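For this view, one protein chain was removed and the others were kept in their places.
Chain IDs A, B and C follow the sequence of writing; residue 1 opens each chain.
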Amino acid sequence: MDCKFEVKSLGRSTFKSPIILGYDKGDGIYNYIMESERVLYDKSLESFTKNRDEGTMPLSFEKAGPREFIFFKPTKTKAAIVTCGGLCPGLNNVIRSIVMELYYRYDVKNIIGFQYGFEGLISSYKHPYIELYPENVDDIHLHGGSILGSSRGDQSINEMVDTLEKNNINILFCIGGDGTLRAANLIYEEIKKRKLKIAIAGIPKTIDNDINFIEKSFGFETAFSKASNIIGNAHNEAKGYYNGIMIIKLMGRDSGFIAAHATLSMQEVNFIFIPEMGAFELEGENGFLNALKKRIELKHHALIVVAEGAGQHFFKNQIHEKDASGNIKPNDIGIFLKEKIASYFEDQKISVSLKYIDPSYIIRSATAIANDSKFCSQLAQNAVHGIMAGKTGFVVGIWSDIFTYLPISAAIADRKKIDLESELWWNVMEATGQPLSFKN
Amino acid sequence: MDCKFEVKSLGRSTFKSPIILGYDKGDGIYNYIMESERVLYDKSLESFTKNRDEGTMPLSFEKAGPREFIFFKPTKTKAAIVTCGGLCPGLNNVIRSIVMELYYRYDVKNIIGFQYGFEGLISSYKHPYIELYPENVDDIHLHGGSILGSSRGDQSINEMVDTLEKNNINILFCIGGDGTLRAANLIYEEIKKRKLKIAIAGIPKTIDNDINFIEKSFGFETAFSKASNIIGNAHNEAKGYYNGIMIIKLMGRDSGFIAAHATLSMQEVNFIFIPEMGAFELEGENGFLNALKKRIELKHHALIVVAEGAGQHFFKNQIHEKDASGNIKPNDIGIFLKEKIASYFEDQKISVSLKYIDPSYIIRSATAIANDSKFCSQLAQNAVHGIMAGKTGFVVGIWSDIFTYLPISAAIADRKKIDLESELWWNVMEATGQPLSFKN
Amino acid sequence: MDCKFEVKSLGRSTFKSPIILGYDKGDGIYNYIMESERVLYDKSLESFTKNRDEGTMPLSFEKAGPREFIFFKPTKTKAAIVTCGGLCPGLNNVIRSIVMELYYRYDVKNIIGFQYGFEGLISSYKHPYIELYPENVDDIHLHGGSILGSSRGDQSINEMVDTLEKNNINILFCIGGDGTLRAANLIYEEIKKRKLKIAIAGIPKTIDNDINFIEKSFGFETAFSKASNIIGNAHNEAKGYYNGIMIIKLMGRDSGFIAAHATLSMQEVNFIFIPEMGAFELEGENGFLNALKKRIELKHHALIVVAEGAGQHFFKNQIHEKDASGNIKPNDIGIFLKEKIASYFEDQKISVSLKYIDPSYIIRSATAIANDSKFCSQLAQNAVHGIMAGKTGFVVGIWSDIFTYLPISAAIADRKKIDLESELWWNVMEATGQPLSFKN
Partner (left out) sequence: MDCKFEVKSLGRSTFKSPIILGYDKGDGIYNYIMESERVLYDKSLESFTKNRDEGTMPLSFEKAGPREFIFFKPTKTKAAIVTCGGLCPGLNNVIRSIVMELYYRYDVKNIIGFQYGFEGLISSYKHPYIELYPENVDDIHLHGGSILGSSRGDQSINEMVDTLEKNNINILFCIGGDGTLRAANLIYEEIKKRKLKIAIAGIPKTIDNDINFIEKSFGFETAFSKASNIIGNAHNEAKGYYNGIMIIKLMGRDSGFIAAHATLSMQEVNFIFIPEMGAFELEGENGFLNALKKRIELKHHALIVVAEGAGQHFFKNQIHEKDASGNIKPNDIGIFLKEKIASYFEDQKISVSLKYIDPSYIIRSATAIANDSKFCSQLAQNAVHGIMAGKTGFVVGIWSDIFTYLPISAAIADRKKIDLESELWWNVMEATGQPLSFKN
């Protein structure tokens, strides 16, 4: 079996799970998941044939779910939760469901939340932790944001592990993106070095939907749904003026999933730019500005969606800022495009009504929509099943609609991006009708 | 290869597709789909091993998408669309995307819509057809309902095929549920018998999400999202009164997907009943009423969700009505439960505030939410790709997030239901906390 | 001055208000309201001339707002809140704003909420009261329902006043409709008889908007806004079928304000029935059914909105049920109309698709929309200003967009109804295009 995707465990699970399930198919009761149950990475028939013929094993992921035996004795287990990085719809749903699952299903009553991300594990910040129980998380899923607060930025791994030890934490749920998962992995490594019996589970949070080997991340659908509505309004604005041009900057530092999905769902976008497209040209016969001019002359309005990480080649000789998490902050491609478009049409002596919208902070703080709410609660439940079984250094994910566990290291090895040869991108191109590339 | 899932075609495709795609992986352009590309039905590693070891071929579905060669010459092709059965969010999105794809991508300009379902193909109803083109479908995706109208009920297959012949229709899109697909299949058979070159594509429409071998049907997510909000409000109503009890009847004649997903997304439901549960008991120590009483005594409010097809065993000696489509109309389990609960608590001398909601007609006529809107447009595009390539008697579906084609016959062979041993149902049970069965 | 509208007070206000305001116009600070400030009932110039010429005083209402001197010493004041009757959007907003205003502006820290309406003041029900303070009401305005719960039904006035005495309550806010205000007035009378220094303020809650001398009641706009969306969806449903007919029953036992406003805001309704219309006929040349038939023959779809209190003349020989509050429960005019329409078209041999929706419980439990949220907080603040100044037996209202105080007795003397000769009703008739009456 491919060991890249093998989830590590703290040791043998010896306690019978308090969750009573069936053992056999056909008794009408859900069964415990066996360690051997796995989901194929490649779902094509071709992959089946190839592996069969070549005698290779296909890549696969461990299936998530409740195990018959667990590692931690519930009444002696102390759990902690931390939310890190940018806000994302569904954070409170995940917190709530972790607490409910631990409390009611596993009988773990000792649960705390560290405040303001990893800062909460560093004593010098003096952020007190919060005790979590059903009553104080009961209706938090109806609100955006995170009741625990968040923060960006690296903290000392050693100090954080000290805090876990000092507080007798047995299990820690880290809800966060790429940077958070990297830190969670270092925490996991340090715990291993210290030979502690503390388990670490990551719940990948990326509004951009760009975690490797994970089909869909929570909050993403809410994000592109909100963006879709905003595109609808922007379309009204563009059509409302002669030669009306709207630029909407959406989230997506390294990948354009939000931009692409919002474009597909609203069907009014004429040009889309995402990081995966790489360098494109503004000037020249086949450049973007000429294409925009043709559109304006034909229809007298245009809608442009740009992911924040697109077009960074325009800034390559400039100094890149980093945010507190160490992520490179993209130069503002939205404002850049606005200025280029404005001066282009001025040169062309074509009067346009040009406007720019950046709705990011309205989107990421929204309440999770129904499908995300459901997804968050299932992610949280599965994270609890895995960690109670003693799994550690893992994240919970989803693949082919089946919940999975995979090593944090696999999830952070690369970033998921839109394949420009995929059906998704082709459908986006069909929806916008834009040329496949802007190159002379 | 498993022939159950082989899609039939009208003949050899000889025209080069007007859609220009790549041929090779790596050129940055989406590639034509080859007839041999298929998606595995069973995504588990176990299935791989079993098939490999036993020398069997796994079940698989044909992958949807644009083909290099098409059967119909676009400029000579006349297309028709019909929407049948109950309303479902996304109907207009599907109509719009079929028209846009035919018109702009395949250059098929001759498109009509039959009005009011299959009635529109029967001359005696005198429903004139509507010509469809980009201008008159441009913003219909922003509205619920169907601009073509719909109807229930069987119509003469022969007469409908006559209408297709008389109007020189080459391709027909039937958007509808189980009954519609059955009729579409009969139309397909009759066309074959008459040796006509007319292709039939089904786009499965079931708000209940219960089409066989199709992971998700359009409108379903919108439906459970609206239901989720209504459950939230009903929860306010239940908590607003001492011993407040709310019953919400949701759609689901044969399957409980809407009820289950709405329950998971709102997390406030205490009892759920779906058709798949089969018979349950009201009376006795382990009956539902006793469980409800305990809940009321403990928390003083309760929320009950019931799918319309649940609990039909209570009516087994009664005469079942059929609707115009010939579907058995379930007796009203919501009103039945309301009456039983009312008299039970009266007998128990416990005063309750009991209310009943049936929001179906508000839900099914709603505008599609963003994710459904995107899904509808992709379904429609793929239906067009398939039919233009000469495929017929097929439906477009989705499996493991990949669009597929499968014979109508496969889609109507059985109904998809919630497996009571699945993770989905277990998660619902965890969310409600109700006993696994109500039997003494 | 007209004494019908004179608000009574417990005695002289001797404490300086902790709210520091200006005394003079022009200093840029809001001024204390003087007892003499009043708002005219009739806003027409004609009324001015008539009163001037005849030497009469026009009717007017006392202006609400902060007074310079207050009756209750804040640190010794204990306040109580109770919510009664049916749910209504905004209840939590009112509760929250009363608590915030008392706590932060008047320094009244001792605030309790009686649970489940007037039942909470009757010891035999054993509903414990809840202490209220900023932390536990902080985000309740984001949710529908009432955190205090509600109930219908008469309770012993004596026992309730006993409870107020025993708990040393000084001020009581009764949030409720007609029945609640009648009870609040009896409580006020009993307090007067016992010579207690307890003040009673009513905050009129009627989703139907039918309180006398009060321009607009809270929750009403939210209600008709939700109804408006539902009418939009119902319109999709009606148009979706040949001869599609939708009946939507809306709230409104004695008045049709919700039905009328929702009709005006969505503009898709073809027939509306409200209680104020009195008796109308179904049969005959000028009866409703004939008008509906003409509409169906012309447009093939129709939308009918009916307020629950309309058409009660059809039931006049039947026994009327009363609800727990003693209100006469209207017979179900929606179901009655549905049956009459169904059998009429059957007789006429016209096939129709007829559906019926009753969305009341979804509407009344909704979260208040922004304008209602603002209105609730202003109502609550003004109720606090009045009661702290020692006013009692009063309700807070609004007239010509100015907040007012008036005696409970005035508010319950009659019910506000739609004047069939008003511009509002005329506009509704213009929007539906229906005949002014259905009489032969």
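One rule holds in what follows: a contact is a pair of C-beta atoms (placed from the backbone, for glycine too) under 8 Å apart; a residue touches a chain by one contact, two chains touch by 3 or more.
These numbers were taken from a predicted model, which means no experiment stands behind them.
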Identified contact with the non-displayed chain, of C:Glu119, C:Glu221, C:Asp254 or C:Glu308: C:Glu221
Among C:Tyr116, C:Phe273, C:Tyr361 or C:Phe403, the residue in touch with the chain that has been omitted: C:Phe403
Residue among A:Ser60, A:Asn93 or A:Ser146 that touches the chain left out of view: A:Ser146
Absent-chain contact - pick from C:Val82, C:Ile187 or C:Met266: C:Met266
For subunit B, residues in touch with the removed chain: 139, 142-143
Chain not shown, touching residues in subunit C: 21-22, 25-31, 36-40, 43-46, 48, 51-52, 58, 60, 63, 65, 96-97, 101, 104-105, 141-142, 215, 221, 224-225, 228-229, 232, 261-262, 264-267, 369-371, 373-374, 377-378, 381, 400-403, 420-423, 425-427, 429-431, 433, 436-437
Residues from subunit A at the interface with the omitted partner, ascending: 87, 115-116, 119, 125, 127, 143-146, 149-151, 230, 233-237, 239-242, 246, 353, 355, 357-359, 361-362, 364-366
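As a working rule, only the chains that are shown with their structure count from here on.
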Most remote chain, CA-based centroid, reference being subunit B: C
Interchain centroid distance [CA atoms averaged], subunit A/subunit C, Å: 46
Averaged-CA centre spacing for the pair subunit B and subunit A, given as whole angstrom: 29
Subunit C, residues touching no fewer than two other chains: 143
